[in-house]
Structure formats: structure tokens, C-alpha cells
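Just below is one structure, and these are the notes that go with it.
Removed from the display is one protein chain of the complex; every other protein chain stays in position.
This part shows chain A:
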Amino acid sequence: MTTSKGARWALLGAATVTAVGVGRAVARRRHRHQPVKQDGWYVVRRGVTVDRPVEAVIGFWTDQERLDRALAEWATLERIDDEHWRCVARDDSGEGVEWRADITVTGPGRLSWQVTDGPEQQGTVELVTAPQGRGTEIRAELRYRSGPLRRVLGLAGDHEPDLRLRDTLRRVKSLIECGQIIETRRDPSGRGRMQERATDKVRERLSAGGRA
């Protein structure tokens, strides 16, 4: 009797220690991941390395056609003058809601943007020469207002701003390096229409936020 009671207490003790340990590990893991919270803003810093010199990357930003393809269907860019651009983007989560951003060139290889009419978002992009002749590091910082629930919904629906930023960096890199963004969505298969639609969902999941 004593033994079984002892065993039960030991088991309970072990379970408690495990639960506390797992809880702390999860909390610490969340804490270690981006985005960080800063003065009420969510802040993420993401980067991608493009195998081209800085001038070539700047050349890309001034090439309207290629830029439009990088931003895909969800945004258009309009040049106001050498230092100012206006971006009109469609917010997927709001089903066709448009928002506008002002983009300002702040120095050689540097720009900043601020959403003027839409969700609270701002950010900077900096181009830095990568070591060992590896080309250019595009470093972006994005600050946005959100909340825990909105973030969870955003991640579930693949429209979290951080996922979008990573996608855009990947698209930009691909367009600069090989002139296209590879796509397999309409490759032939033996699937019916419903199966194909489910597979497209899987494809979106496997694409969102991924980088090379």
C-alpha cells in the first residue's frame, strides 16, 4: 500500500516537473523567435542574399516591370520622383481592401516605407555587400501593429506580414538571379478538380514564408 502511494506521488511529481519544464521551454522558445515586441510594435528583421553586386540589385528596384512581377498581384508601385514612390497593395485578409504606402529613398542602397492608409506598418530596406563575393545582402526590417489573436489568424491564413516579407524577399532574389519565379501549380497530374484544389492549399502552405 505504502509503495503504491509512494509511486503515485513520484509519478505526480514527475508529471508536474515535466509539465512545468515543457511549459517553460515553450515559453522560452516563443520568446527566442521573431517577431520581437518593441513599444507596442511587432518587429522582424529578415534578410536574403542575392548573387549580384549592389548596383545590379538597385537596378532591379528601378525596373518597373520586374518589380511588378516581384510584388505579384498584390501590389503596384508608382514612381512620384527619384526619391519617392507610392505603393498600392491589396490586403488579402480584408478581401480586396486596398492600402497605400509611401516609400522614400533615404540614402545609397537604403529606403524606408510607411503605410499611410491601411494597417499600421513601416519598415526599412538596406543593401549591403556580402562577404566573399557572395553578392548583396538585402536586409529588411518590418514593424507592424498586431495582437496575439491576429497573429495566430494571420499565420493560419498565410497572410501574416512576416510571412509576406519573407515571400517577397524570395521572389525578388529569384527574379534578379534567374529572371523568373518558378511555379509548379498547374503542372499535369492525375488529380480531379477537388483533389487539385486541396493540393493547391498544400502548395501554398509549403510556399508561404519559405526561403531558399
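Worth a mention:
The rule is simple: a contact is a pair of C-beta atoms (placed from the backbone, for glycine too) under 8 Å apart; a residue touches a chain by one contact, two chains touch by 3 or more; residues count from 1.
Assume contacts and distances are computed from a predicted model.
The complex appears with one chain absent; UniProt names that chain "Glutathione-dependent formaldehyde dehydrogenase" among the candidates "RNA polymerase subunit sigma", "ABC transporter domain-containing protein", "Glutathione-dependent formaldehyde dehydrogenase" or "Dihydroxyacetone kinase subunit DhaK".
One chain is missing from the display, and on chain A it is touched by residues 49, 51, 134-135, 170, 173-174, 177-192, 195-196, 199, 202-203, 205-212.
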